[in-house]
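Provided herewith is a single structure, encoded as structure tokens, for subsequent inquiry.
What you see is the complex with one protein chain gone and the rest in place.
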Amino acid sequence: MSDATAATATPDREDAPRSLWRDVWDQFRMHRGAMVGLFVLSTLLIFVLIGPFIWTAEPIRVNPNTAEMFRSRNLPPSWSNPFGTDQVGRDIMARLMLGGKVSLAVGFVAMSVAVFLGTLIGLLSGYFRRLDGALMRLTDLFLSLPLLPLILVLTFLYGPRLKEMFGPNLGTFFILIIAIGLTSWMHVARIVRGQVLAVKEREFVLAARSIGTPARRIITRHILPNVLAPVMVAGALGVANAIITESVVSFLGQGFQSDFSTWGSMLNSAYYNQTYPMQMVWPGLAISLTVLSVNYVGDGLRDALDPRIRGR
Amino acid sequence: MPEPLVTVDDLKMHFPIYTGVFRRHTGDVKAVDGVSFSILPGETLGLVGESGCGKSTVGRALLRLYEPTAGRVVIDGDDVVSLPPEALRKKRPTMQMVFQDPQASLNPRMTLARIIGEPLDEHTDWPKAKKLERVYELMDQVGLNRRFANRYPHEFSGGQRQRIGIARALALNPKFIVCDEPIAALDVSIQAQVVNLLEDLQEKFGLTYLFISHDLSMVRHIADRVAVMYLGKIAELSPRDALYARPLHPYAEALLSAVNEPDPVRAQSRKRIILKGDVPSPANPPIGCNFCTRCPKVFDRCRVEKPALREVEPDRFVACHLFDNIVAGPTGAPEASEHNQQGVTQ
Amino acid sequence: MKLRTALMGAVAALGLAPAAFAERGADGHVNVLYWQAPSILNPYLSSGTKDVETASLVLEGLAGFDEKGVVIPRLAESVPTVENGGISEDLTQITWKLKPGLLWSDGTPVTSADAKFTWEYCTHPEGGCAQAARYEGITSIDTPDDLTVVITFSGPKPNPYQAFVGGTSPILQAAQFANCLGAAASTCSEQNFKPIGTGPFVVKDFKVNDVVELEANPNYRDPAKPAFATMTVKGGGDAQAAARAVLETGEFDYAWNTQINPEMQAQMSAGGKGVLLNGFGTLVERIEMNMTDPSPSLPEGERSTTKHPHPFLTDLNVRKALSMAIDRQVLVDIGYGAAGRATCNLVPAPEMFASPNTDCLTQDIEGARALLEESGWVDSDGDGVREKDGMKLKVLYQTSVNPVRQDFQAIIKSFWNDIGVEVELKQVDASVFFGGDAGSPDTFQKFYADVEMYANNFDGTDPEPYLGQYLCNKIPAPENQWQGENVNRFCDPAYDELWLELSKTSEMEKRAEIAIRLNEMLTKDSYVIVPLVDRGRLSAASNTLGGVVLNTWDTELWNAQDWFRIK
Partner (left out) sequence: MLTYTLRRLLVAIPTLLLISLVIFLLVDLAPGSPASEIPLTVPAEVRMKMVEAMGINEPVHIRYLLWLKQFFWTEPLYAIDAAFGTSYADGAPRIISYSSKVPVMDYIGERLPQTLTVIGTAYLIAILIALPIGIYSAYRQYSWFDQVGTFVSMVGYSVPTFFTGLLAIIIFTTWLGWFPSIYNTSLQVVDWATFKQQVRQMFLPVAVLALFNAAELSRYTRSAMLENLSQDYARTARAKGLSEGTVVLKHVLRNSMIPVITVITLGLPAIFAGAIVTEQVFKINGIGAALIGAIHVNDLPVVQTIAFITAILIVLFNLVADILYGILDPRIRYE
């Protein structure tokens, strides 16, 4: 064992604390798929977040100089437009960056909402027996709701109200996050509850109680870290799910308006310009790659966070 | 005569059962059903019995890790059962526990230093350095290399983990420690080390133990007095030597007959009593004596009336109708053995 | 214009094909695709083209229009004129004679009473008739005998070919609809889905928003027609899929309104299975300005009503500037190619009714900016958006979901941004936008937006009723169940007066002059309507489908009885 030799080499007190995350990372690195996924995901993130600072083409604006605009339509990939241009001459790369920012933001925020809700409900129902029945009924109830129709109905019926309150783009953003967040926390809650029930019976929780650690800190110190692994995995998969859901909603024309592109709505509009199928391939590829890499990262996380595997 | 440090009075721990379509409360698992005993300061009380007889439950209910259904547990002057939450929290440093499974009782996501330091985090407002100093001190006391402070439990062997658990229990200078089968999950070679450590610590700090175990020889080694439990009740409570020499309760007798006798002569002369039948379900104990279904000396009364735990000889308490006509001497609380008396902190 | 010559050649070839169809139903089955699926087959309860045109396979009027816009008799023996005595000298009465021996598809005779009933049906005050405009000005309909229909107008009616003419005002069978008058109209599912008619086909099965199965009408007046025994009118999908199904895969024989971008027109035509048919009619893609306030902060029932004038679109300079900023030719090139041409007119055809105005064809960004400055709209806070009195120049621009319109929106948005107008885009599903469902907040009639874009046309050759849509009393409002056509809520007494004059004028030259004037009042003078593109109709027909003649003046299925299979 390498760290044992390292430990003997260093004087007693100065054995640096080995953080949990260090271990996780070491294990994570062993998962080839996850590493590739992480690489692709980071590349995509850099592309979407930092890209616009380097690639400054306007994603929304159509060149009002009509002659120029006309010359720059439907161009194939080139140095000046690495992914080509769309049917009114907008740079597809710039649109992909903008769309990606929106898609990823929706994905991450909606997932955070879902994970937060799910963890909270799972913890409460797992730890406090009195709440368990009611909360699990609630979870079952939500699991039995037809989700995609519900999301569509929510965005359709309540979207306009939010758009009035926050403006069209922010309003759509909120309604999507609320709709997706509200409809995807259940799996996290179930996983967390199951884990909490199992962890709660472990003796170290009893030990903590015998020490006199209050419930609040037992949850945060002992239970939460030990259910974190599945939560993180569920969270990773939740991002994938949220991104797909957002793109489905946009694709069905219920999401953001056409000038505020997301990958889903780009795919939708490219569909109508099939003479140039590449215009459809880019956003589709972006969604697929993101989801695929997120799934792989989730897989790797699952392995890395499993202390049984890590211990070996 | 010193006051007992721990007095348990008619402790009951029932777990409800819900059955049927409507999940009605149809009965209880009577894991602990009216247990009383007391432990003197510095004394070690062994609690033995088959697995499932409720001994671990007693230990946990004692420290109020379970909410007892009824009864009183006075530890160092306070009734633990009725303490309000905050007072209970304040009380916790006095009473600690060492758990059976050293693997399960340590949070796999915390380093050794944090595990041992947790009681300090909860009950002191010491600066970090002082806490760390105390952690190192505790590690020295249980024989753990200070270098290991930042490692995780999975990096240790079973014996080392149990030392961690002991160090954690010691952190707040408790008076009373419940050792809940602390050696059951360990290799035989390590068991002795841990038991010796416990004994050393008891000597050093004047600790009082409730030593729960199904290993009768280990109990014989460490305990001053021994309580034998059967199906949620104490069958016999006697000083160690008396019990091992001459068990009174038929169950204790059967149990002890199974202990390996180091002396081959005595071993030969001894008859192993094989009990027939199974332990009845604690959800549905017999009407009479809990042991009546398997007792070799059973008679009619046993099947209809539960025997009470009575002192039948000085310091010896038995719950058995066989001893009904024997009246014990006017002795009060049993005498504690002498060698643990020193070092009792007040 | 290669495409067009090719089309014309094809049409000519079809016309010359031997007329070897002598027997009804001999050519089997024909597949027609209306990608906006028909939801009802009673044109009086829907203004949707898809519904009207599909219904025209079953229901017919007394007359219709041919591909040149000439009135042709259908159920009538001949077209009444002043010359043949069918129209009274004072233009207040027209007398139609039914062909003798006409039968409904159920075998009962067609009588003048059916026509009279239809008039009563549509003019019933509680019926919510979508085609009430066709019956305007009729004071009475008399039926001196079973074959004669005498329509009397309240005043001289220079263009009397409205009631019972064209696909939008067919004759219903009185017997079938007797219990569906007024309030009961919309509850008559059976009648509305399977009307008994005189057309070449009868409905066999109708699946709402999906498919209509038809079969040849056994009692059709020409025993040799239709050549097809059965017909399917399928709904669903989009224009692109529809075009492909005819041109590339050949699954369908005819697809309606296959509006696809020029690139795809070329690509799909190369498929070789069919041809795109196009013809210019009166269909004009335009932007309509809302003269009333659509603000959502107003209570429901007051939004977009004349109670609240629009905060800035009532300013002529703003409207004009918005128009000037648009380069129409670019829109044509991107969206329609050969199937469109830039226009400044609401009434682009027939020629004599079209205004010569071409002012709007050149984009003038500078001029537009100047106009806004002049009206006091300046960008004082430097955010690129002009404001006045604390109000931002911000428009909500809605249209139906349609890829071409979305491109137009994006382009026009950037034109408008260029002159300092903030634009929010909104797209509404076409079936909702044009669905006329007063329950939806997103219909073009409700107009809960500042400007909206769509295309409209008039059927027949006379723009009088079309121009009549912009009278003060045609404003959609909650009181009339949002059914008016004056979506801009334009109201000018001078316009109303001039239109009244048009309705009293019978001399053609004079009528044209007034119509041009009215057209200009709406466009060039007031910019309440900003025409963009004169759109040809673009439909696709299989090479094996004979007899198809694209008609821009009536329903596209106007001569379905003459269709045949080229073998």
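Chains here go by letter, A, B and C, matching the order in which they are written, and residues are numbered from 1 within each.
The rule we apply is simple: contacts are C-beta pairs under 8 Å (C-beta built on N, C-alpha and C of every residue); 3 or more make two chains touch, one makes a residue touch a chain.
Small disclaimer: the values here were computed from a predicted structure and weren't measured.
From the set C:Thr92, C:Thr108, C:Asn219 or C:Thr232, the residue in touch with the chain omitted from the display is C:Thr232, counting the whole complex. From the options A:Leu154, A:Ile180 or A:Ala242, the residue with contact to the unseen chain in the full assembly is A:Leu154. Although one chain is not drawn, the whole complex shows that of C:Thr81, C:Thr187 or C:Thr358 it is C:Thr187 that touches it. Touching the omitted chain from chain C are residues 33, 37, 39-40, 45, 126-128, 182-187, 189, 192, 205, 207-211, 213, 232, 234-237, 241-242, 244-245, 248-249, 251-252, 300, 429, 431-432, 435-441, 478, 481-483.
Taking the complete complex into account, residues 33, 137, 140-141, 143-150, 152-154, 156-158, 160-161, 240, 244, 247-248, 251-252, 254, 267, 271, 274, 277, 280-281, 284, 287-288, 291-292, 295-296, 299 of chain A touch the chain not shown.
What we mean here is this: only the chains that are shown with their structure count from here on.
A simple rule picks the central chain: find each chain's mean C-alpha point, then take the one closest to the mean of all protein C-alpha atoms, which gives A.
Inter-chain contacts peak for the pair A-B, counting C-beta pairs in contact.
The distance from the centre of chain A to the centre of chain C, with each centre set as the mean of the Cα atoms, comes to 47 Å. Contact with two or more other chains is made by no residue of chain A. Shared interface positions of chain B, defined as residues touching 2 or more other chains, are absent. Chain contact summary for the complex, chain A toward chain B: residues 7-8, 12-13, 15-18, 20, 23, 202-204, 206-214, 217, 221-222, 225-226, 228, 307, 310-311. The part of chain C that touches chain A in the complex is made up of residues 238, 240, 261, 263-264, 267, 296, 327, 329-330, 333-334, 363, 365, 401, 403, 406-407, 409-411, 413-415, 417-418, 424-427, 429, 441. The touching residues of chain B, when paired with chain A in their complex, are 60, 63, 65, 88-93, 95-97, 99-101, 104-111, 113, 118-119, 122-123, 145-152, 154-155, 165, 168, 172.
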